[in-house]
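Only a single protein chain was left out; the remaining protein chains are all shown in position.
Take a look at subunit A:
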Amino acid sequence: MNQNYAVPAVALVVLATVLVGALGLRISRTTSDFYVASRTVGPRLNAAAISGEYLSAASFLGIAGLVLVQGPDMLWYPVGYTAGYLVLLVFVAAPLRRSGAYTLPDFAEARLESRSVRRLAAALVVGVGWLYLLPQLQGAGLTLHVLTGAPRWFGGVLVAVVVVATVAAGGMRSITFVQAFQYWLKLTALLVPALFLLLAWHGDGAPRVAFDEPAAFREQRTVRVDDTLDIKLAAPLTVTATGTVDGTRHHAQRLLLPAGTHRVERGTRLVFAPGDPVPGGDAGGSGMSTPLAHARQERPLYATYGLIVATFLGTMGLPHVVVRFYTSPHGVAARRTTVVVLGLIGAFYLLPPVYGALGRLYAPELALTGQADAAVLVLPHLVIGGVGGNLLGALLAGGAFAAFLSTASGLTLAVAGVLTQDVLPTRGVRHFRLATLLAVVVPLAASALVGGLPVADAVGLAFAVSASSFCPLLVLGIWWRGLTPPGAVAGMVAGGGSALLAVTATMAGLPGGGPLHALLAWPALWSVPLGFLTMILVSLATASRIPAGTAAILARFHLPEALYAGQRTAPREVQP
């Protein structure tokens, strides 16, 4: 990767972000502008903003890396990320907008008239938001490190500074422009190099081995191991090694490695013959492409269904997704916006598989050395080369950085909104700016402390927690009259809490293996029904506590605005 091209590209993206943000700042006048862009964002602009915010680095870099390492089954991630919006559309979008609330805690309080439900929802929103922010900051550090050799903390700090500046200065109005701009930037940055790569692939005779399973080397390939790693072999493999393998030094010797795990020390050179399957590597789990891979290998079907449930149902509860719907002018616009979002996100997700497939073809050794996340960034250089390859690589670097910036700003905005309303003593724009700082600094500090938590793991955890706590709250809150405050609290604690505990236990490495391990690593399949059931049963048991205003609130959620306008109690406008 040529840093002479990458550094200007990243700088350009940062500069453009600040400029577009400043443009929004000039027309951001009132408090309402600040929080919800005065609720006047039309479907197209809002949809581009939602998509721009949603497509994080895990989408831009991570999916191609996952596909490269683990094959096409990983394409369930983008499918789930997209289908989540369909579920959100049919159950939540319009009523959520009509609820007139600004954040999930607002929704919880408006629906259930209970401060304690509100506080629990606020805690969960902040928790999920920080969980999601952490890998964004870490990923930015990793990307900048790969691209330019800058120290690992630098990328995270850069993202944090830019995000705080744009969010604190302009609020929702300017962020809307920034994120709409970044969607188109990301799409272009992924589309243009993909076209050139496909042309190069075509010129290469359009080899189809990329789709074979497992991935194999096409030609004799020498792989230099930069960091000590463990490789896992499903079958015995013969390689030529120069360096230390399993504690023994070799010099250009042919080795027959039996199936199992082998330790390869740094500086070792391995030569693979054409047709050899690409072994899986594990370089300490610092990348985005190792999402609980072991549990997946043991029980692929269970893991796939767990992933489907978490992503399909988890999207509706993600704090940065929810907050965007309040900027639509009315419920009908919120629905139409979601359809456009589905189209935009679906179009984007056609591209990462291209990179994943070409990566398997032209850079299979990335899977071995644990740098699969860099596949998208280095492919133009490997396949096309020359100035053209470098320019396309720079475009991709800029797009990747846009991905970090947009998702991080959306999350920061959502977390800061909740912090302002529920944690800080007084409200107002000045405290919102303080909350913005707080929203970013905590995960930044955590990323310095925790070190390498794989991006996809943390993102998957956020989805699972959201699916088992916010999904029952939203769906039952919108469609069921019988929901009570104790029921909501119990359901969120049982569902979200157990999902959180399960994945934390997996990450800490508690269960060694077997069925229990898979059960804990992919909790959504049991924690979502647990959340729903607890919420329903406890609500039924405490039926006397059904809030008095339930019927009126549900009428507001579901009646078209034109009809509702005549009602005596006007919808509560947000005055944060």
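Everything below uses one rule, namely that a residue touches a chain if its C-beta (ideal position, glycine included) is under 8 Å from a C-beta of that chain, and two chains touch if they have at least 3 such contacts; residues count from 1.
The definition used in the following text is that contacts and distances are computed from a predicted model.
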Per UniProt record, name of the chain withheld from view ["Energy-coupling factor transporter transmembrane protein EcfT", "Copper chaperone CopZ", "ABC-2 type transport system permease protein" or "Integral membrane protein"]: "Integral membrane protein"
Which of A:R111, A:K186 or A:R336 contacts the chain that the document leaves out: A:R336
Omitted-chain contact residue, chosen from A:P151, A:P207, A:P300 or A:P515: A:P300
Candidates A:P8, A:G127, A:P329 or A:G346 - the one touching the absent chain: A:G346
From A:V14, A:V69 or A:A94, residue that would touch the chain that is not displayed: A:A94
Identified contact with the non-displayed chain, of A:T82, A:Q371, A:N390 or A:T506: A:T82
Touching residues on subunit A - with respect to the absent chain: 71-73, 75-76, 78-79, 82-83, 85-87, 89-91, 94, 211-213, 300-301, 304-305, 308, 312, 332, 335-336, 338-339, 342-343, 346-347, 349-350, 353, 357, 479, 551-552, 554-555, 558-560, 562-563, 566-568
